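Read the structure below first, then the notes.
As you look at this complex, bear in mind that one protein chain is not there, while each of the others sits in place.
And now, chain A:
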Amino acid sequence: MKQTKIVALLILLVTVFSCEKDYLSPELESLVNAETYYTTEAQLETALINMYDGIQGVNSTSSNDYHSLQVEFYLTEMRSDNTRTKASEGEAAQFESYNIVATNGIVADYYRSFYNVIFRANVVLENLGVVSEANRPRFEAEAKFVRAYAYFNLVRLYGDIPLVDRVIGNTDTEISFTRVATSTVYDLIVADLQTAVAELDNTYKTRGSKAAAQAMLAKVYLTLGTNYLEAQTLCEAVMNSGFALEPNFKDVFYNELNNEIIFAIGYFPDTEDSQNFSAEWLNAVGRTSGVNYTTADVRAALDALGGNRTMFSYRVDIEQPSQFQAIKYLPDGDDTLGIAATSSDPTKAGNDWIVLRYSDVLLMHVEAIMAGGNDTSVQAARDSFNEVRLRAGMPTIDAPNAISKQELLDERRVELAFENHRLFDLIRFNEAQNVLSTFSTTNGYNYTATDLLLPIPQREINLSNGVLTQNPGY
């Protein structure tokens, strides 16, 4: 009897082991499976769209979700001299006062969100084999455009960061926890954008395009401060691609996908693809106690230099008249300004987020010609600068007068206020230290030079068992 049992057990063992590997890990058939899903071009097209879904971020209040672009203003605008919280409360207020700690949830949210966008782009690149040869360059270029965009944001915010250029798994800790020099990250950004410039066309505004890649590459070169001539050439290529300034400044923001838009992230009202930052910028409309409220500093600049842009940039908070709100992305409209609501539920707003627009390119053109100098009196630079000034109803700078670096920086501030440019502009113009330390002293904040980089999220450092190092100052 005992022997029979042993024999039976042996037979069972042999049977089990002779099965193929997937006996114990069967193929998932009843649901979509990431490893086997991408077999046709149409399916990989969904992976392209999926990248923009990642940038869009989830419209929710759960701190575990990936909010992506919807929390970008905390890390950029609220860390500049443009905006602050209304109530100086909670971790949101760490940004304005330069008291950010490595455990700040928003810092971690943005970090993991944009690495998730990079993952989505790498998924496209990993599965290019299913695309026809004719369309493969376009798929590759679009994925690389998005990957470059994500890295450009991350490298400017966090400094040296892990460089993930393929789909990696949980065990690839060497890649996910090794910080590489910013110059290496920029090498990948430049290479990816060059591919995008070569292979994309200008079909889309809410997806990667040639013009978007050109404008972004120009900005990368200006940030690196090395390749001014190519930056100028790229700006001029965009300037010859049929874009134009909207005659009325208001229409830039409230007439979506207008002539001035080069690249925007689309949101759809009252759906899962909506956004909540519009509401959060308005206390009693959003669920925070009011964030991205304007500073007195930016209002002074707008009052002096904004021209007809000022009334469409900020307004008084009717709930509390001593406070002023940024209004380029109002979800619930403004009757006085003739702005309609973009959604029936303001916390599910439909306002697109503009990443690149034509006036940014015109002002980058001036910056490229200035080429790191203190001023420029080249006529081509004056032409671009004055185009922006004329639309704003502000005086032009005419020959033989030069445009100074300060005038250019100020013009960018009032033209692009509350569009997440200010902090990067200050750093790129090498004025961050001067401007932010003065601003910090005036307001009793704690700015020091190391605040120009965010902390690497403590969560990542913990996961890495301490391999990932922290930025100085945290």
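Throughout what follows, a contact is a pair of C-beta atoms (placed from the backbone, for glycine too) under 8 Å apart; a residue touches a chain by one contact, two chains touch by 3 or more; residues count from 1.
Keep this in mind: contacts and distances are computed from a predicted model.
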Listed names "ABC transporter ATP-binding protein", "MaoC family dehydratase", "Acetolactate synthase small subunit" or "PKD domain-containing protein", with the criterion being the UniProt name of the chain not displayed: "PKD domain-containing protein"
Sole contact to the chain not displayed, among A:Glu45, A:Asp165 or A:Glu236: A:Glu236
Sole contact to the chain not displayed, among A:Thr46, A:Asn401 or A:Asn434: A:Asn434
Residue, one of A:Leu224, A:Ala380 or A:Val467, that touches the chain absent here: A:Ala380
Options A:Val71, A:Val252, A:Ile265 or A:Ile369, residue touching the unrepresented chain: A:Ile369
For chain A, residues in touch with the removed chain: 228-229, 232-233, 236, 369, 371, 374-376, 378-381, 404-406, 430, 433-434, 437, 448-450, 452, 472-473
